[in-house]
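With one protein chain removed, the remaining protein chains of the complex are shown where they sit.
Should a chain be cited, it is by its letter among A and B, assigned in written order, with residues numbered from 1 in that chain.
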Amino acid sequence: MNVLIRLTRHRSARVGLVCLALIFGMAAFAPWLAPEGYDDQDLMIRLQPPSSEHPLGTDQLGRQLTSRIIWGARISLQIAFLATGIGLVIGSALGLTAGFYGGKLDRFIMGLMDVLLAFPGILLALAVVAVLGPGLYNVMIAVGISGIPRFARLVRGSTLSVREKEYIEAQHALGARDLGILIKHILPNIIGPIIVLATLRVGTSIMQAAGVSFLGLGAQPPLPDWGGMVSQGRHLLRSEWWVGIFPGVAILICVFGFNLLGDGVRDALDPRVRIAKKGQGPKEEAATPS
Amino acid sequence: MKRVLSILFVLMLMFALVACGAPADEPADPEPAEPAEPADDEEDEEEEEVVEDPDAKTDWVIALETDIVQFDPIQIGDATTSGVAFQMFERLMTRSPDGQPIPCLAEDWEVSDDGLEWTFFLRQGVEFHDGSPFNADVVEWHFKRAQSDDSNFQAQFSAIVDMEIEDDYTITFTLDEPNAAFPDNVIMPNGGFIPSMEAFESMEYEDWAMEPIGTGPFMWSEWVQGQRVELVKNPNWWGDGPKLEKVIYRVIPEANTQVIELETGGVDMITRASVQDLERFEANPDLNVIVTPAYRSRQYELNVERFPFDDKRIREAVNWAVDMPSIVEAVASPITQYADSLLPMAGWGYPGEGVLPNIGYDPDKARELIEDAGFEMVGDYYEKDGERLSIEIHSPDHRYFMDKDISEVVQNQFAQVGIESNVKVMEWGAFLDEVRASEFQMTFLGWNQSGADPSLFTDAKVMTGGRGNYANHSDPELDELLREALREQDIDVRKELYEEAQFMINENVWHIFVGNESLMWIHPANVRGWDPSPAISGDYTQLYFE
Partner (left out) sequence: MFEYAMRKIVNAIPILIGVSILVFLLVHLTPGDPARILAGPEAYEEDIAAIRERLGLNDPIHVQYWRFISSAVRLDFGRSFRTQRPVTQDILMRFPNTLQLAMVAITWSVIFGVGIGVYAGVRPNSIGDSLSMGAALVGVSAPSFWKGLLLMLIFAYLLGWLPASGMGESFFSADGLKRMIMPAITLGTGTAAVMARMTRSSMLEVLNQDYIRTARSKGLSERNVVYRHALRNALIPVVTLIGLQLGVLMGGAVITEQVFAWPGVGTLVINGINARDYPMVQACILLIATIFVVVNLLVDLTYSLIDPRIRYN
């Protein structure tokens, strides 16, 4: 509870929450907020510049950018949460296993993670989407996979430091099952840094997914995927700049919000450690340009 | 020392050129035309003496979207390399502006009465850029290589079953069956470019493939990977010209940047621009915009072996449901023009607008036909026996002009009549896999040919088992007609046969026709002596700046 209060008092977290409220609001109330559907084409009003009639202008098929950006919030948030979720769940499970059992299993899992980490994140995501084929869900999986090693590393480190604590050894002595110990005793003790990393990772996920879309392998049309919209606008940049620039602003606000929130969560969870030290807590993960 | 020698050499060359090469009406002017060029660039010194106007530009700078790949003719597969290769290599025949074969390295040819034997009389005294002679041995060697395992075009060249050298400058090809399209199919695509045999034998393969040596009007000079290709004039070319000293290609992938470079004089010609830019160019008296319809047809293939296109009524219905002329006009003009045939409008096989039976835009008729086929509206979409009338539209992205956007509009218009559909935009490699395996209901696809012979389109796309017949079209009567048209040597008779064939194709309703994608050129208005046509666009031999 304390954490939540501290969070709402945290200055940058507040700003972040405002940004996110905007994005979540767009996603939740899209049918009421957006004047048109995201695929309402009107070939008569193609590529209209922003005006009172077309607030953010129209795209090459005469669709209102305003409406597409509002609907697009749903897509981006879906990607953000599911992709982060995949990385979080699988990465944490791997990290817990590696840290808890140690030995060969640990070396194997972490070796695998090192291999994944050696790939630049965007290339790994791109390669995975290329294998799976383009599409919203495949992008989520790909971005999720590229997040796995980061969670695994963090969780393994924290697990190692908790494992040797006396109460865990006491549980072992009492004959408790491994799984029980992991879930009941270890996980609650390391949840803080995981949450922080997850919050920061959400922003990275959105950016990576946008990067994959930008390279042409994103959500399928006519879904209003922000990254894909920037990519389309790229070809029109010289004369119809609004098509590519506005969706980018939406990405910016969304990622900015998550990063601020992440900073806030980190400070709120551990007010003493305002500064992340090597080996403790996640490093400044917010900073991952895609 | 080397430097001194090279300067001496250049001076001698200049002297020689002044003495014998300069046209009579040319004022002698020893001043360099382009003071901006560095003085120690030897080639610049010699170039001044042969042009008509000493102040005119003599280098022609063209923007390329992609870099060149490699120049082994039997492996050239991309348009960029092909266009550059065209300057350096020549073929036995080339094309007249209306697409008919005309002499090039062969001065003349004869076809036997049975249409099986083609005898080529080669041009004499032609030399490759390395000084080696062009003769029948080279021709035989080249076409043998083109049939070998190293070739990417074995299938095409397998039509030649025998080659016989009559004398140094006469060679006879024997075909497996009569083929009126033999020149378009075998002699004139990329594989027909004839390189130097001597160079092939004396050089490492990869050097040979990257330092092309042909007989053409321009010679290979320099390549900066990912940035620039430079060709220089071949002074010994057998033909008239070239008037230019250099052809320079600059790799500029972004269309926007190409436009800026054109406007600021960084390049002399671009081949791509947005519709908005085009409008501006056309208003600019200093620039010329040339748009020429090309032999590049675009259509949606309807897979007749898959639900729901196994039912002809549905094939008709989707045609009624889509207002393609308006879509193309709004989204893709002027690059793509609506066409009502599989054959390109620019070719001689197209009978003209309004001749062929065609389906217009009428959503009510579409609904009628769908209901006729037993579907009924449930909610927003049609269903039959609980099965939704649902179509997946395969579409590439940025492979054909506005492909994905056109697909999105089609999907939207389908929805308006109650056909549920989704666009499956695929990355090119994966797209080709699925399309080749006929794993689609409906797909956007283009067919590009450099020649106009109708068989290049019909025999590949709609003949039973044709190599590009991915949508399983089959009509025995049509097959028979097409075979007859290929055996026939008389062009007027062929015209009639192909008109009949197009009637049959359109009546089968195997496609939703999109149109023809044009070629486009934008260059300064003071360019003279260059007249691109769909058949031959890269002939720069007469080009000069005024």
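The rule is short, and it goes like this: a residue touches a chain if its C-beta (ideal position, glycine included) is under 8 Å from a C-beta of that chain, and two chains touch if they have at least 3 such contacts.
Bear in mind that the values here come from a model prediction, so they are computed numbers and not experimental data.
Engineer: Quick one: say which of A:V89, A:L105, A:I183 or A:L252 touches the chain that got left out.
Structural biologist: A:L252
Engineer: For the chain left off this view, which of B:W60, B:F89, B:F128 or B:F153 is in contact with it?
Structural biologist: Residue touching the chain left out of view: B:F153.
Engineer: Touching the absent chain in the whole complex: find that residue among B:E329, B:E427, B:E484 or B:E500.
Structural biologist: Spelled out, the listed residue whose C-beta touches the missing chain is B:E427.
Engineer: Using the touch definition up top, pick the residue from B:A209, B:I270, B:A294 or B:A471 that touches the left-out chain.
Structural biologist: B:A209
Engineer: Contacts of chain B with the missing chain: which residues?
Structural biologist: Here the touching residues of chain B are 69-70, 72, 75, 77, 149-156, 158, 205-206, 209-210, 224-227, 251-254, 256-257, 260, 427-430, 432-436, 445-449, 460, 467-468.
Engineer: Which positions on chain A touch the chain that was left off?
Structural biologist: Interface with the chain not displayed, on the chain A side: 12, 111-112, 114-123, 126-128, 130-131, 133, 203, 207, 210-211, 214-215, 227, 230-231, 233-234, 237-238, 241, 244-245, 248, 251-252, 255-256, 259-260, 263, 274-276, 278-279, 284, 286-290.
Keep this in mind: only the chains that are shown with their structure count from here on.
Engineer: How far is the middle of chain A from the middle of chain B, if each middle is the mean of its Cα atoms, in Å?
Structural biologist: Between these chains, centre-to-centre, one finds 45 Å.
Engineer: Under the stated contact criterion, what part of chain A meets chain B in this complex?
Structural biologist: Interface residues on the chain A side: 39, 41, 43-44, 46-47, 60-61, 130, 133-134, 216-217, 220-222, 235-240.
Engineer: Which bits of chain B are touching chain A when the two form their complex?
Structural biologist: 255-256, 259, 274, 276-277, 326-327, 330-331, 397-398, 404-405, 407-409, 411-412, 422-427, 430
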